[in-house]
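Shown below is the structure under consideration.
A single protein chain has been removed from this complex, and every other one stays in its place.
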Amino acid sequence: MHDQTMAQLALGLKRRDFSSVELTQHYLERIQRLDATYNSFITITEQQALQQAEEADRRLAQGDAPTLCGIPIAHKDLFCTDGVRTSCGSKMLDNFVPPYSATIVENLQAAGAVMLGKTNMDEFAMGSSNETSYYGPVKNPWAIDCVPGGSSGGSAAAVAAQLAAGATASDTGGSIRQPAALCGLTGLKPTYGRVSRWGMIAFASSLDQAGTLTRTAEDSALMLNAMASFDTLDSTCVDQPLEDYTANLNQPLKGLKIGVPKEYFSEGLHPETGAAVEAAIKVYEGLGASVQEISLPHSHLAVPAYYVIAPAECSANLSRFDGVRYGYRCETPKDLMDLYQRSRSEAFGDEVKRRILVGAYALSAGYYDAYYSKAQKVRRLIKQDFVDAFTQVDVIMGPTSPSPAFAFGAKTKDPVAMYLEDIYTIATNLAGLPGLSIPCGLVENKPVGLQLIGNYFAEGRLLNIAHQFQQTTDFHTRSAPGIE
Amino acid sequence: MEWETVIGLEVHVQLATKTKIFSGASTAYGAAPNTQACAIDLAMPGTLPVANEAAFRYAVMFGLAVHAEIGKRSVFERKNYFYPDLPKGYQTTQLAEPIVGPGYVDLELSEGRTKRVRIHHAHLEEDAGKSLHEDYHGMSGIDLNRAGTPLIEVVTEPDMRSAEEAVAFAKKLHNIATSLEICDGDMSQGSMRFDVNISVRPKGQETLGTRTETKNLNSFRFMEEAIALEVERQIDVLEDGGKIVQETRLYNGETKVARSMRTKEDSDDYRYFPCPDLLPVILDDQYINEVRQQMPELPEARRERFVADYGLTEYDATQLTAERAVADYFEATVKACGEAKLAANWIMADLSAYLNKEELSITQSKVTPIQLAGLITRLTDGTLSSKIAKQVFEAMTLGEGDADTIIEARGLKQVSDTGALEKLVDEVIANNTKQVDNYRSADEAKRPKMLGFFVGQIMKASKGQANPQAVNDILKKKLEG
Partner (left out) sequence: MATVEPSDIAKLAQLARIAVSEQQSGEVASRITEVLNLVDQLQAADTRDVEPMAHPLDAVQRLRADQVTEQNRREAFQAIAPAVEDGLYLVPRVIEE
């Protein structure tokens, strides 16, 4: 059962080939048996999962259950789950059990999806390798000595190892798409504002967006259908008509105009990765699309702008973790300063501390204009590049990540090298555009991702374009070697 | 050397919205600790703010009342600092693009002087919680009920030159905010709090002296005292050849002592930046006009109406509209008795003296507008003489009930009965034959003054209850007849 897509599982449940309880037990058993290897889960919610599965079976028996009803999924551990520990991969929240749920968690629950547990992640979603988690690194199911990418590495590894049919994830600079690429999955970051951020623990508020990690574009459409909603609790959530993202999956691509930014194929791109991406674009030509080179002239400034804006926002967002109302508190603080300093220093990891300090620097008196204000201006230039490009093309394609999965420790000593992992994904977060990564080949027996960037609120079109690729190729159906 | 005082104010006005500025938690005063602090107010992870429309409406009302430009685009920023009463570790406030731009307030001062004080801007922000310093095993307790209550912070230009002007401004602002019903005006609960920036300079000097800021004054009297004290301190320091240190000071209204506050270690670097969880608020002309239409009457309009509708003098109308509650009291009294001039006199004289003596605000008065109106009615219908009326009023302040009850209980009814009065007059005439002779032999012109003696005797004999007009008539008839 675990090698099936969510769409296939939905059919099986409807046909009563198996019940949701059976399916859930099957996944729980796999997690128990196999996850010691991958470390993709922080918390397993066996009891709740079985209860939800029973409820799903009741709804299925009544005959009018939504598509996702009864399908076991996992949530990245930064989505608050009422009554279930939500750690954000940090010692700071190791004991944090929120008395409320994220909107997307509620939406998926309402759609009948079964929560198997909470997945591992880089601490506070800061990282591209899942090596900053308080709960230890996650192993890439394709190459156990390599990283799964980050920050949604746990969600990616869980789906790639077939320990969950699909998973929620979040993307601030590439945290869905890069792990999707490194683990051979379909990863969708919707338009900023398409999915509510309520209950998603913030890293950088103007960049964070929740999305999906699944085997196929069709599964991604099914999940997005359930997750997306207009939420009055999130001021930045957009009141945009909801659509059925599965409705146009089968539209032919004849006449599709693909733009390929020349800046995405420059130095730093692993040559074989580049070749796989170019081959994938050729497939689209075979499907009737036309390809033209475009330019996104400010691309090289995306990583610098991001590493001002994201730390600035995170430095304020993480001030609430002060040991007063929830989370970690140091032992016997001698005064208020001691409470703050020790609680935060003992419970935040190095990368989180580094970004908080960089953010404080960029915002501090005398540097605001040179860093923060400058970065926000560059951000507008980057957005304008995309706006201009979308007057000529329907979709932009390029690599998701410069190279396949790398070994543990390869980049941990060099933050800047780690930051460049997201060189192709960061610009879409700055612009707020939807982005999607689909598997398009293997390099050194490890998956490589093709990135699709769409116009604002064009998730439906992106999923259609991805689905058509998956109808003619089989990269997405391949399982990591050694998966039982 | 002659010194000039320069004062600017920052006023925190708590808005009387039902809910917090960024959450749907109640702002009602006096709830048990942390029972009105929701997940957003507590800065629980993953929670997000949504701005309250009423806070903007109230801020716009205020802006219109002080003749200010309204910020059609306003932006919330984060002001970063750590403090236990600030759950997010930043205060959400406005800096570069506030809701209210430059405006002004005109003050009426003593001896008919007026003064215009310019408003630099006013911005919306959230209030902090409270630290309770009772000893919990050497710890402080934090109550976050107040956290997130909407405030407007009104910042003036340094236009005031004396404590009198500063207090007049503060009272005017209080009057405007309470008239607009955007603030309950209860200073004892911190609904309006004043930070006073004070400097002095030699008279005639252009440049401003170094200023200090005295924070969190919550009564007009404390404000007046604190300014006097600080001006004196600064002049002493300067005259001794010293220098004023720019600092924040705290005035204790109980001990009448001010001291320098421990400065927050990072108060110099708040790292403001636009809040990414909130978007720019855009208000159009239609919205602003709708707010303008809904605005309650402002003090100045009310003053003009008092002159036009009630025939009050400019002076009386100004006095009665200087405080919203007083104007409300006046109108309630007039509504019940129909005697505007008498009501104005009673409120400005007897009622005001009573409230001052007892240190009460008019809303705490034991004498209600209906009671005062009842008293005035008994005065105009001749039941009470004005002298007895004062006794009745005093009884009212002691809580003895309405005028009729007091008159009945104390037997204070004015005697207008001619038979009874004639008897009294006859007695007085019989007992004062010398004065009667003098009167009768005096010039016509001197007689009215001399008549006063007999009236006085009769009033005394009647314990003040004789109707003076009737006494006059009878006396004249008997003495001259």
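For reference, chains read A and B in written order, and residue numbers begin at 1 within each chain.
Here is the rule we go by: contacts are C-beta pairs under 8 Å (C-beta built on N, C-alpha and C of every residue); 3 or more make two chains touch, one makes a residue touch a chain.
Quick caveat: nothing in here was measured; it's all calculated off a predicted structure.
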item	value
Among A:V308, A:A389 or A:I465, residue touching the chain not depicted	A:V308
Which residue of B:F82, B:F222, B:F330 or B:F393 touches the chain not shown here	B:F82
Selected from A:P99, A:P241, A:G255 or A:P271 as touching the chain missing from the view	A:P99
Subunit A residues that touch the omitted chain in the full complex	95-99, 192-193, 206-207, 232, 235-236, 238-239, 298, 300-301, 303-305, 307-308, 315, 319, 322-327, 329, 333-342, 344-345, 348, 353-354, 356-358, 360-362, 364, 370-371, 373-381, 383, 414-416, 419, 429-433, 456
Hidden partner chain, residues of subunit B it touches	17-19, 23-26, 32-40, 42, 44, 50-56, 75, 80, 82, 84, 131-133, 136, 138-144, 250, 261-262, 264-266, 269, 271, 273-274, 276, 278-282
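Quick note on the criterion: only the chains that are shown with their structure count from here on.
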item	value
Of all residues in subunit B, those that touch subunit A in their complex	39, 42-51, 78, 80, 82, 84, 87-90, 142, 268-269, 271-273, 276-279
Residue numbers on subunit A that touch subunit B, as the complex places them	78-80, 86, 88, 93, 96, 98-100, 102, 197-202, 204-206, 232-236, 312-313, 315-316, 319-322, 324-326, 336, 340, 360, 363-365, 368, 372
